[in-house]
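Note that one protein chain of the assembly has been removed; the remaining protein chains are unaltered in position.
Right, chain A next:
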Amino acid sequence: MTPLPLLSILLTPLIILALATLLTWVERRLLGLWQDRYGPNRVGPGGLFQAVADGIKLLFKQDWIPPFADRGVFVLAPVIGMMTVLMSFAVIPVTALSGIAGNLNVGLLFVLAMMGLGVYAVVLAGWASNSKYALLGGMRAAAQMISYEVFMGISLLGVVMTAGSFSLYDIVTAQTRMWFVIPQCVGLIVFLLAGIAETHRLPFDLPEGENELGAGFHTEYSGMKFGMFFIAEYAGIVLISALVTTLWLGGWQGPVLPGIVWFALKTGAVVVLFILLRAALPRLRYDQLMALGWKVLLPLSLLNVTATGTVLMLRSAG
């Protein structure tokens, strides 16, 4: 689909990384605004280059691996985290004309598969660190992400059934008349909550829960290996937001402005929502999070699938 596939393969990860880095600055400035303080405002215009300065600092830090860690896996874990998030972007249709993998007919399944693999990053990091805090964080991550994966998938089914396709392009084009946010709002809520859990952000940031576990699964990480977890988390937020845009908010579609601008605006709005949640809410406890998942969100998403199916069947029958 794209005119220059190679160029876009090279460019997309760079853009995503730049965006994720920029997002760290956006988040800190927004949190500052909401919390009656400045946030980073010294380096460059409005503190914009703070993100660059942080990146340089992380790059030049000693690349230290704790002597008690399992070296191979310890190094591999952040790479997996980074890779899976970046791979997912391959099928996100930013505009009608872009996307590395083109119109993959199982695009959505591909994204879900990549997210599923992402769990390994956290679990392996917790395990390979060979430290108690990291292990507890890894355990929490395994339980949390695997459970939330289940209804994240189910919450998407409503959209897939309505659009009649797993292809992200087809799902966007199916929203020409009406965004799925209206018929599929239950699915959206479940997906958003699962997405927060998946990117382990407050109020579901238990794998790192700093007040309890220091830094959780990445306690032993420093330098650029920590940086990769960090950036992967922000790239993950962009990914979830981009998915919300694609699946519920009509993707690139919108009047007057070009598609890519609409896509960026919608994704940006969801990202800000993520940050606002972080500014506002306390963290749930491990068992409360699991109870919420299995007792509320799972039945809710199943109900959504049933209701969607019934409506579709009635409509096709009538």
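In this section, a contact is a pair of C-beta atoms (placed from the backbone, for glycine too) under 8 Å apart; a residue touches a chain by one contact, two chains touch by 3 or more; residues count from 1.
As a working rule, contacts and distances are computed from a predicted model.
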| item | value |
| --- | --- |
| Complex member absent from the view - protein name from UniProt, among "Branched-chain amino acid ABC transporter permease", "Cation acetate symporter", "NADH-quinone oxidoreductase subunit C/D" or "Cysteine desulfurase" | "NADH-quinone oxidoreductase subunit C/D" |
| Residue in contact with the excluded chain [from A:156, A:202, A:247 or A:270] | A:202 |
| Residue among A:280, A:296 or A:313 that touches the chain left out of view | A:280 |
| Contact set of chain A toward the excluded chain (per top definition) | 31, 34-37, 132-133, 136, 139-140, 202-203, 205, 209-214, 278-288 |
